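All protein chains of the complex are present and in place, except for one that has been dropped.
In this document, chain identifiers A and B correspond to the written order of the chains, with residue numbering beginning at 1 in each.
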Amino acid sequence: MSKKSEKFNLSEWIFTTDHKRIGVMYLIGSIAAFSVAGVMAILIRIEQSSLGPTLAADAMTAGQQYNQWLYFHGAAMILAFLIPGLTGFAANYFLPLMIGAADVAFPRINALSVWLFWAGIIVALLGFVIPDAPDIMWTGYPPYSILTGGNTAFYVFTVHLLGFASILGAVNFLVTVIYMRAPGMGWNQLNMFVWSTVTAFVIQLVFVPVLAAAVTMLLFDKYLGTHFFDPSAGGDVLLYQNLFWFYSHPAVYVILLPALGILYEVVATFSKNRIFNYKAAVYGGMWGVVLISGEVWVHHLYVSGMPDWIRIGQMISTLLISLPVGLLAISLFGTLYKGAITFELPMKYAVSCLFLFLIGGLTGIPLAITALDLHLSDTSFIHAHFHYIMGIFATFSVFAAVYYWFPKMTGKMYNDKWGTIGFWLNFIGVNVTFMPLFKIGVDGMPRRYWNYEMFPQFETWHYIAMLGALLVASGMIITILNWIMSAMNGKKSVDNPWKSKSLEWTHTVNPPGPGNFLKDVKVADDWTPYDYGK
Amino acid sequence: MRHILAFFIGTIFILGTVPVEANYFRQRESDVDSNVFRILEKDFMGVQFDQDLELIDQNGAQLKVGDFAGKPLVLVWSYYSCDGSCSAVNAELKLLLEQVDRQTIGENYRVLTLSFDKNDTVETIKEFRSFLQLPPKWEKAWTFAVLKDPQKIEEMTKKTGFKFFWAPQDKTFYHPNVFILLSPDGRITRYIYALTNNEKDMGLALLEARKGDFKVNEVIDFVVGLCYSYNYKEGRYTYNIPLYVGLGALFIGLSLLFSSVLLFRKKKLKEGTQ
Partner (left out) sequence: MKKMLTALTWIGLIMSSAIAMASDSAGVIKDPAESWKHLWMEVMIDLYIMGGIFGALAIYWLIKYRAKSPDAVGKGPKLTRSQRWAWAIVPCVLFLADDLYLGASGWSAWNVYRNVPENAMEVKVTGRMWNWEFEYEDGTTSSYDVDGDEGEKGDGLVVPVGTPVVLRMTSEDVVHSFGITEYRVKEDLMPGRITYIWFYPKKEAESWVTCTEFCGANHSRMYAPIKAVPAAKYQEWIAKRAKEEAEG
């Protein structure tokens, strides 16, 4: 990839053990999943834009296809785009560069991990073309997921493959960060992104096996006649929900933390500033999130008939998340203070992320309070809340990452004009889409409903949301096309266009060749990736 | 790789064709071999027993069902006179409760035996109690009573799903030997059948009837309660297997975290010494 004259060789890419190529393969796979899941999102918005079946002849068909779109949109976005996009692509490509390592600790395991990821993507996509596609939402609650005529197995195998890929990645990167840092690099000199990846992988490693076990029991129940979750034979319906959210709430932080890590990099670089209160953000914020992440899952089950004392106990622990997340927010916003801020395209995405983070984070507070959730649960309000924080915020940070490191990965500069047009379409579009959903959610619009004939007053709002979604769609098409066109024909970029002080910019060429660094990296005692003041 | 993939996809399709059936609330049969006594648990779980129902207890005192609120209650429908054979259900309950060690009668729960025989009086209660011979400590916690208004018997038994009939030729009542567990606010939380259950099920049902209300020093009991779930098909508590599987998976996750880090350190140290 370093010279133009080199011929493109597919098998070299497939059998590569180079962390950078693996990172790019993760990016391509996750963007593929993102695109297909995005099409589902548009279909969902169009179906909801008018009362009655919009894209189907009758109610039954409308319900069935709508549920399949919802399933695919949710499962693909979370499992195949957000988690692999943030921990697979970004961590694979940039983490070794940031710590001055030539590669990861186990390059072959890394290659196996990306194969499993691709297998997972294929099974996920197959799940949509087979007859009787899964229609169980990304949560797959039994008994419905057991009784349905849909092929729950595709869901289970997608989780298995992507989960296993993620576990391999987690082991690999934890070992890499612990043992392969450049000589002289202490714990307090790591990039924020490196810390965020480490904490995310700790969560992933501990909790993924629980999800894998839960969905495996689902598989046994559906196809092999066991009764793990069958209440008539001693099974426990609620236990699946507990096991599922025991993983899937921490999974939210697996997405949130690396997304914040990317924002720290972008905000620090374009403010030419040091991180405000680095230690509090890392040890209090990130590790605080890891500590609390395992004790809050019941806030997903406030309306599920759990014992009262658990609901109240976990309301308190859920509210306490505001402590570490507050520290992270103060540190991130504080990095702007007395900076020298420029608004290049990655920074535009990062700044928009600050506001998405505020809206998404703060709307989580009413949902944390049990009594308020008794109304808000499973309404459009919750739908808009997690789309702000998990969907858009995390997606925009992936986009910030791609633009920020675009010169690093391709050696070329992106097209700023089209990129900016895409950005504004995206940013305006998401707000037009999801702001109405907050409103109608509080007014009682249930989630996962294509039909709302009993609430005709919501039709206008759904129509506006659909227009917003079309804006986002055009913005996304422009953005992704811009990447492809710029990667092929973009102007050559200088080696460190943002004048960053981080190792991946200062010590490698664009793009880095095999082995990453031309000579061994050593860092001084007082070096940090953010020492712009010197 | 290709074979593995083919096998994998094949497996999915084969699995996709297996039919599934589920049947919740499997209907239970009583120990007397007759469908007549079958309690449709689905229809009666959660029903609140009439709190205003007036009773007369063994001492002739008047009281109401509502007086028992605040603690779980074991409700037993029975009769006190021994025309042909005496009701065995109370004796069975006594045996069962003697073996339940972590829940204490009086302290954690109470027992109420009500008569469904309209001929029973305070006198027949006294007779019956002397026959049963309760330990002195239990006297206060186990109340025997008749309904103040015997006309209400049918309505009240029906409300709890309990059926019975008198067989003149045998001079005996036919009825299910069942213990009905009520929550502190008087709602039916479980049916425990005398013949198919042991003290473990009784203990778990008593714990369940407390609805998560437990003291700090009873955390172990609560955790034990989590390890079981009620099996409608078998009519008893069975192990809550997914919980163990989940815990095992969490253990695997944690050991992956520690072992991967520590094992590599060993490997690295070895490389360093060579």
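FYI, a residue touches a chain if its C-beta (ideal position, glycine included) is under 8 Å from a C-beta of that chain, and two chains touch if they have at least 3 such contacts.
Here the structure is a predicted model, which is why all the values come from computation and not from measurement.
Novice: Given the contact definition stated above, which residue among A:T335, A:N431 or A:N516 touches the chain not shown here?
Specialist: That would be A:T335, which touches the missing chain.
Novice: Touching the absent chain in the whole complex: find that residue among A:T54, A:T420, A:N451 or A:S493.
Specialist: A:N451
Novice: Hey, which of A:T16, A:N92, A:T370 or A:N510 is the one touching the hidden chain?
Specialist: Answer from the full complex: A:T370 touches the omitted chain.
Novice: Out of A:T16, A:N110, A:S271 or A:S293, point to the residue that touches the absent chain in the complete complex.
Specialist: A:S271
Novice: One chain is left out of this view; which of B:G46, B:G70 or B:P135 touches it in the full complex?
Specialist: That would be B:G46, which touches the missing chain.
Novice: Touching residues of chain A against the unshown chain: what are they?
Specialist: These residues of chain A touch the chain that is not shown: 59-60, 63-64, 66-67, 135-137, 139, 141-144, 147-148, 231-232, 237-238, 271-274, 276-277, 279-280, 284, 303-305, 308, 311-312, 315-316, 319-320, 322-323, 326-327, 329-330, 333-343, 351, 354-355, 358-359, 362-363, 365-366, 369-372, 374-375, 377-379, 442-444, 446-452, 454-455, 532-533.
Novice: Spell out, residue by residue, where the missing chain touches chain B.
Specialist: Chain B touches the chain not shown through residues 22, 24-25, 42, 45-48, 187, 230, 232.
Here is the rule we use: only the chains that are shown with their structure count from here on.
Novice: Using CA atom averages as chain centres, what separation in Å is found between chain A and chain B?
Specialist: 45
Novice: Of all residues in chain B, which touch chain A in the complex?
Specialist: 5, 8-9, 12, 15-16, 18, 20, 22-26, 211-213, 229-234, 237-243, 245-246, 248-250, 252-254, 256-257, 260-261, 264-265, 268
Novice: In their complex, what parts of chain A are in touch with chain B?
Specialist: Residues of chain A touching chain B: 105, 119, 123, 126, 132, 143, 146-147, 151, 153-154, 157, 167, 170-171, 174-175, 178-179, 202, 205-210, 212-214, 217, 219, 222-225, 228-236, 239-240, 242-243, 246, 307-310.
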